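Every protein chain of the complex appears in place save one, which is left out.
First chain written, first letter: the chains are A and B, and each begins at residue 1.
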Amino acid sequence: MSAFLSIRNLSAAIRGGPRLLRAVSLDVEVGEVRGLVGESGAGKSMIGKAVLGILPRAVEVVAGEIWLDGVDLLRLRPAERRRRIGATAALIPQDPLTALNPSRRIGRQITDRLVDILGWRRGAAEARALELLNEVRVPEPERVMRAYPHELSGGMRQRVLIASAFAAEPKLIVADEPTTALDVTVQKQILRLIAQMQARHGTALLFVTHDLGVVSKVCGSLSVLYGGLVVEETSVRDFFRAPAHPYSAALLAATPKYTDPAAGLNPVPAAVIDAVRAEVAAADRNWPHG
Amino acid sequence: MLLRRILTRLLTTLVTLLGVSVVVFVVIRVVPGNPIAMMLPPGATQADIDRLNALYGFDRSIAEQYVIWLGGVLQGDFGTSIQARQPVLRLVLNRLPATLELSIMALVIAVVLGGFLALTGTRLRGSRGEGAIDVTNGMALSVPDFLWGLVLILVFGVLWPVFHISGRVSPQYIQEFTTNFFLFESVLRLRLDLWLDLVSHMLMPALALAIPLAAIIGQLLKQSLKETMHLDYVTLARTKGYRENHVILREALPNAVLPTLTLIGVQFTFLIGGTVIIERLFSYEGLGNMAIDAVINRDLPLIQGIVILFAVLFTAINLIVDLLYAVLNPRLRHA
Partner (left out) sequence: MLDARGLVRRRLGLRLWLSGGWLLLLLFAALLAPWIAPHNPLEQDLFTSRLPPFWMPGAEPGYWLGTDSLGRDVLSRIMHGARIALIVAFIAGTATMLIGATLGLIAGYYRGWADIVISRLIDIWMAFPPVLFAILLIAVMGPGLTSVIVAIIVIDWTRFARVVRAEAMTQGAMDYVASARVAGQRRLGTMLTEILPNVLPTIGVLLTLEMGIAVIVEAILSFVNLSISTDAPTWGGMIAEGRLAIHQAWWVLVFPLITLFLTVLSFSQLGEGLKDRYDPVLR
């Protein structure tokens, strides 16, 4: 287990129902940015949620291991797991408009983990929050600390959330489609900011997205998912040069090119879909619950 | 904006109160039995009856009586009770504290009980525990305070007689009080013995009033809490390492509580309305008990006074809740 985050054969399913993750394995090294790519429903978000222990109640992990910093999270008691995740990992959520508590001041929402979980003094935590807000280039950080979420724009709130995620120097950050809910103009800034912050802090980053364009900008490696199955795991450079799996290739072909918008969209061919579906079915051959 | 809202609300409140007084006045004056004749000894002559009728103004038309009565009310004169031969206002204000203390105690119990049910239900959501709480709530909700009162009398007054089920305070203590706010006074004077005696009398009627409201609070608050628990900031708090209880109390509760607060305002007036029969049931010497006596004795001025006081109380509570909501809302508008 050399990787900082190592997921081994993780299977998850709706309780008593169909499987959502099919023996997923993937590693994220310290300082690595790994993209999780797939269509909606491919299970990419589920992986992030499983790592952070926030799977929906209806979903349960049925098999596998999640090693975080040398410990298998799934073998810990719930209280210990929660504490451990809180101390070593953080989430950059999808929608900045709903991810901040409307009735609590921004400052408290950044410092709460430092004070309550990690035992910092309030003064130190506040200084740290200010430092981070400066780092993510929020103007007037002192005022923002005292503000309520509704007083800030969407882009500002996403910056606050990024500051909050990095505040405790976590070793792993899960970014769950962090730019999907933002305006296109803001998207680029936020993407660049996440990349800069990651580089500066050396954090391992699990970047969940459906957008291969985003992957090419931020990630070093990526895993392509279909139907809860990892169909390809490779470096970004190799992927864009020559994707190994036919589904990956089709996905890449289906993505509009920024360089050549006139090329148009190529939907994933039916034959490719059939082939990858057969793979998913094959993975389920030994699955007892159907 | 807020000022204008306050002014219009005050105006409609005034119209409502006038309407209430007209309705009471008209309804009461259709009373067939002559209350004056009932007051006099059997040998009284028609002249005696006429004299008393004139004294209480019953010989005039309803409209005239109303104008005279309203004129008196505006000067703080609600007339004189036929039965007790004392000013109505004094009688009513003497009893008001008893009813207020009972209602507020019931409200506190309802909020604590309902809040507990909602939080526990949220904590146990999706499990059998939640189902049990839902069933309990449904039962408590569909049975009114009157029946809960009877059940409590049976259980805690007869089967397991631990509480008093009659009266407001034990007779030997009545002389002790200098105000009519017994419970309040016992706390201020740090008289634990008095306080315990009062609570032992009030707990059962207060609980009877509180049970249905607790169920309503439990249901609505749990529903809002569960909706809030799905929101992203709650999930984010989980990833920070917080315990479930902490997540519910600090992240979800403050954002889920507003609809319940509004509801409590309206329901509190219903609860006060319930004191009428509950006070009767527990022989509790409050306004409601006095009101029923007044109706039975056909004490017209007293009935009027009590109904108007109840109406003032109700509309005042609604007014306060409305204004409170207007003040609270801007900050939470984006919730």
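In the analysis below, a contact is a pair of C-beta atoms (placed from the backbone, for glycine too) under 8 Å apart; a residue touches a chain by one contact, two chains touch by 3 or more.
Everything numeric in this text was worked out from a predicted model, so none of it was measured.
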Candidates B:10, B:54, B:150 or B:188 - the one touching the absent chain: B:150
Residue of B:121, B:241 or B:288 touching the missing chain in the full complex: B:288
Absent chain, residues of chain B that touch it: 12, 15-17, 19-20, 23-24, 27-28, 30-32, 126, 131, 138-139, 141-144, 146-147, 150-151, 153-154, 157-158, 269, 272-277, 280-281, 288, 291-292, 295-296, 298, 303, 306-307, 310-311, 314-315, 318
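Everything below uses one rule, namely that only the chains that are shown with their structure count from here on.
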For the chain B and chain A complex, residues of the former touching the latter: 125-126, 231-233, 235-243, 246, 251, 254-255, 331-335
Interface residues, chain A side, partner chain B - complex: 52-54, 57, 79, 82-87, 89-91, 93-95, 98-104, 109, 112-113, 116-117, 148-150, 161
